[in-house]
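Removed: one protein chain of the complex. Kept in place: all other protein chains.
Note that the chains are named A and B in the order they appear, and that numbering of residues resets to 1 at the start of each chain.
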Amino acid sequence: MGLSLPSPPRPVAAYVPSVATGSLLFISGQIPMVDGQVACRGRVPGAVTVDQARGAARQCVLNGLAVASGALGGDLSRVRRVVRLGVFVQCDDGFTDQPLVANGASELLRELFGDRGTHARAAVGVNALPLDATVEVEMILETGAA
Amino acid sequence: MGLSLPSPPRPVAAYVPSVATGSLLFISGQIPMVDGQVACRGRVPGAVTVDQARGAARQCVLNGLAVASGALGGDLSRVRRVVRLGVFVQCDDGFTDQPLVANGASELLRELFGDRGTHARAAVGVNALPLDATVEVEMILETGAA
Partner (left out) sequence: MGLSLPSPPRPVAAYVPSVATGSLLFISGQIPMVDGQVACRGRVPGAVTVDQARGAARQCVLNGLAVASGALGGDLSRVRRVVRLGVFVQCDDGFTDQPLVANGASELLRELFGDRGTHARAAVGVNALPLDATVEVEMILETGAA
């Protein structure tokens, strides 16, 4: 698809980007960092449009896949299934289109991984996110041997 | 208990209702859909009472069990344990009774499954939810062979 993964963002705090346990790989919550800056800030829809937020959700997934790639020795073919996404959308009170925003994340995963990319999901609104990011996405992946 | 499961709600977006990995079944976040409509909208307690929201949380669980039933070939006896609930309550600032709302979900599971229905839980407030739903509930179930 002509996408290249970014360098995995460094966590902004005292935790690690991912933890493997059994066949599951837990990816920490990702915000739309690009080149060390948060590329999309503020609440939907007052400060940020739904389309911009969709793009931010897509960027969160790219960052999460960069983390996964690092954990899997650079081999994303070891992702057997995307299990779950948690999507938090920073939004104004009364905003109801969190699913449209979260689709930016979900659709990219389906494009990249096909059926293996489809996942369970919880998408909710929140009033504030780290570094004023518009979206935060966490992932659980099922992984296999190389 | 005289309850009949609804048809499993279709996800409103590009994801799937559930994903199985190992012995775990992840159920996507459910809102209180009834016959294709969100049966309980708005924030607690300004627009929706705690009792109404409790009922909405119960409906979320019914919808989640309908999803689980579909994933388990119609055989909910394959649910060995309800592992975790995540409960998001759309509420006004300063509302503090999210646990009472979430009990609508938890108590139904205990009634239906007994000790197997008891679960770990995180219940929080949020300022906005998809389609203006009052409650969203996601579940992780442990499942076994038929």
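Remarks
We take it that a contact is a pair of C-beta atoms (placed from the backbone, for glycine too) under 8 Å apart; a residue touches a chain by one contact, two chains touch by 3 or more.
No experiment lies behind these values; they were computed from the predicted model shown.
Not every partner is drawn; the one left out touches subunit A at residues 11-19, 21-22, 26-29, 43, 86, 88, 126-132, 136, 138.
In the full complex, subunit B makes contact with the omitted chain through residues 22-24, 81-85, 89, 91-100, 102-103, 106-107, 110, 118-127, 140, 142.
Keep this in mind: only the chains that are shown with their structure count from here on.
The distance from the centre of subunit A to the centre of subunit B, each centre being the mean of the chain's C-alpha atoms, comes to 23 Å.
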